[in-house]
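Please read the structure below before turning to the comments.
Taken from a larger complex, these chains appear in their original positions, while the remainder are omitted.
When the chains are written out, they are named A and B in that same order, and each has its own residue count from 1.
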């Protein structure tokens, strides 16, 4: 199936890929691997659902924020390779959840990005994942993700 | 030396590879690289030594838990490539230690996995490592590790 057609079918228009907030770039290709910088839940230049899970942000909103960060990651991938149908498979998702002490629902929050990747890439979207709880996050974002993909 | 023979010599029977706790898979191969999802100290379906280092878990028990997580990582590798003798070398170990404020013995805890990798793969087990202290961990695990390997 075509990732680009899936985006249309899902009614998703990818955002402009967010710009870096320091002396780095937002994606790099090495061989057939592409990896992104840490992606935050920016939407229209506004940080969505800022704060800590388990304190200011519900798990449901954390899921939504992680999906938004996932859309930004897809925009970075597309900026790199031009067309998401060039993705052979998603390799790895790194998920860092900004959370209060005792929060345990990291997997549910990160499914916001994992579900998006599966909807867009189907079987080729299957990825390994790392999930960590982080007490302090740049710009007070509630989540930060990184996507690694294998491309043509 | 043969990694499979070393397992026998060490009296190690690998567990069933643990299943994911979210919308992801437990290993991915891209080219000659295999990488695992975050592995936790599951043994027979029971989380071993849950809690924080420096609070509920001693450094000695953290070492044991990290070895158990390492056995799970080996089980994932074997599920991917069929035979651990296909491993050319271990590349990278990511070690995230669930710990109380002020804990400093992350290296000793993570040696539980590093020592296992060296016992099984000998020179081919030499890897780079990253060690971080994390205040909140999915499922209250005391440690989470990721293994990257280069395979035939």
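Assume a contact is a pair of C-beta atoms (placed from the backbone, for glycine too) under 8 Å apart; a residue touches a chain by one contact, two chains touch by 3 or more.
Everything numeric in this text was worked out from a predicted model, so none of it was measured.
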Full count of same-sequence chains in the assembly - 2 placed in this view: 3
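Throughout what follows, only the chains that are shown with their structure count from here on.
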Subunit A on subunit B, rotation in degrees - Cα superposition, rounded to nearest 5: 120
Subunit A and subunit B: spacing of chain centres that average the CA atoms, whole Å: 25
In the complex with subunit A, residue positions of subunit B that touch it: 20-28, 30-31, 35-38, 94, 96, 134-140, 144, 146
Residues of subunit A defined as touching subunit B within the complex: 31-33, 89, 91-93, 99, 101-104, 106-108, 110-111, 114-115, 118, 126-135, 150
